[in-house]
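Have a look at this one before I ask anything.
Complex shown without one protein chain; remaining protein chains in place.
Let's turn to chain A:
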Amino acid sequence: MRVGVEVGGTFTDLVAVEDGRIVLTKVPSTPHSPDIGVMNAVEGAGLALESSRDFVHGSTVATNALLERKGAKVAFITTEGFRDILHLQRHDRLNIYDLRYQRPVPVVERRDCFEVTERVDAAGEVILPLDVEAAAADLVPRLRAGDYQAVGICLLSSYANPDHERALQAALEAALPGAFVTCSSDVSREFREFERASTTTLAAYVQPVIDAYLLRLEEKLSERGFGQRLSVMQSNGGRLPVTGMRRNAISALFSGPAAGVVGATRQASRSGAGNLITFDMGGTSTDVCLVTEGRPGISPDTVLDGLPVRTPVLDIATIGAGGGSLIWIDDGGMLRVGPRSAGAVPGPACYNRGGTLPTITDAHVIRGTIRPEAFLGGTMEILREKSEAAFAPLAERLGMSVPQAANAALRLAAANIVRAIQLISTEKGHDPRDYALVPFGGAGPLMAVEVAEELGLDRVLVPPNAGVLSAYGLIASDFSKIYTITRRTPVDAAASDVVRGLYAQMVAEAEGDFRDYGIAGALSFKFVADMRFVGQAFEIAVDIDREALPGLTREQLVEDFIAAHHRVYLHGASARQAIEIVGFRLEATRPIESLPLLSEKELPDRPARQTAQLHTNEGPRDVLVVSAPSLAPDAPVEGPALIEGYSTTTLVPAGWTAVRDGNDNFIVSRKG
């Protein structure tokens, strides 16, 4: 049996699969100690862990430690003269007209920042040697006095030569047993000191929290008889055994959204779909990710709580548009959706928990796409009149009827989602029309076809049990690890030899790591060069075909780069200017042996077909309501129709047709 447990903000989801049998459990999360929720889910599902061969875990523990500022007490050490880099940041403002602007607050206070005398230049040459003993003699008493749980070291140019960082790390670890010491060169081998220092301190900040949590979880699982390997989801969509994760906790920062992308990708692949836009709409936000030929896009960096994180993550765009997002009119008379949310309390007006402001969920209730009697299997009370009352003042100001205002809000929400999708597609040179939309999360399928229409897509693929896709993604994920290295290389006659040499070196490192993790079997690799015109500062990722590596030429590198540059920036079609490679990225993956199956949960008490009313802009009209599990494969449902499953409802508008295929996916496509 394979078990995946995903800890979210509100619920802890468990998916267990064995021989086609699927067990789903949802229990409340226990934020003060998330492992309790995990064990409750295991308990609730009645699993016998002795016979489990795989347990995969994803959690927001690292993210929450940062957002709630409950991480370790961290000391930061850097090169003399640069103690303040975490506080100086990049000298610019994120909001240019805000007179009271405050910059993002680092996780380390100025009093916790220390310096050592040393200097390395951009080529990695030592200009001023580090006297390790003198440095340790100075630092150790101060670090002891400060009672730090973790130390982050980021020395200038350590991306080019990490020797000084390593020497200092060894000395501090020897003198301060029990403290976690993190080197920037182990977290991010890339230039720009503030971003690397920020990443390093964040890693140090969450490391002790993650470590203690995983240790506790391992103990509890083994008390219940689990004897196999525990592995943990990373931000890049691959998993690592818990031993690997303990060394690099920062790679868990974005594991929550990543698991969903992996689940969607895996489930869609069973229906032969490889080019996807995953669309996860929850209560407060929406995450979208572009997946090309079965591979989610990777971004080299991201931002969390205003602080840069330079570590590879799935390239997910997030916007504040979810079921709970508030709908309002600003003081210039413009209709707006989000980013403020009604949250879990008071929640949408229709929940009747004290909320009086209109939300996206209320708009669905008014339109009729959420039917009170079917919401969450009919287990929760929904009051349509509360939604209408919440919308009435807004409709009046817009000079519309209440259903028209609800439809306007939904269209605007769809437009906001479209812009998020454009960020990861058109802005990066990809045409979204080459992709199918894969919605999940509670609210995704309700909105998916409208979003697809706005983008000009012809196909939407709705996975079964779209509400628990993230937990499924855990057990469907591969083992993977991403290696990056900064090595400026001019694209000249010698370049292809350098590329081949570095590839071999990075592959050897990856193979060593996976051996250490005890993961047997052949690895698969994806190799990328980050390239730019000489003089530029931002690189374009250019895939290097491993098959063609032995015969790689300078001309091929130039041609591939120019094409990639032009795709993104609409210029660069000339090869007049010198080109350089700045760094390399190797993604090493050990694919899992067989894909567990995800299927639709039965709803025995639900009529197979009935009729309901949908309030469109043109007035009320009858629609067919189909119970998802009752639908036979290959029997088409013509829109307008609602397909209701256990955790989500799919809206099939007029002009679209839905078919359930042999893999339990609903394929919704444009007619004609």
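Rule of thumb we're sticking to: a contact is a pair of C-beta atoms (placed from the backbone, for glycine too) under 8 Å apart; a residue touches a chain by one contact, two chains touch by 3 or more; residues count from 1.
Assume contacts and distances are computed from a predicted model.
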item	value
Name of the absent chain as recorded in UniProt (options "Oligopeptide ABC transporter permease protein", "ATP synthase subunit b", "N-methylhydantoinase B" or "HEAT repeat protein")	"N-methylhydantoinase B"
Residue, one of A:336, A:353 or A:546, that touches the chain absent here	A:336
Touch with the omitted chain, as defined above, among A:76, A:148, A:180 or A:194	A:194
Omitted-chain contact residue, chosen from A:61, A:139, A:281 or A:408	A:408
On chain A, residues whose C-beta touches the chain left out of the figure	81-85, 87-88, 90-93, 95-103, 109-111, 121-122, 156-157, 159, 191-194, 330-336, 398, 400, 408, 411-412, 415-416, 419, 422, 427, 488, 533-538, 565, 568-572, 574, 577
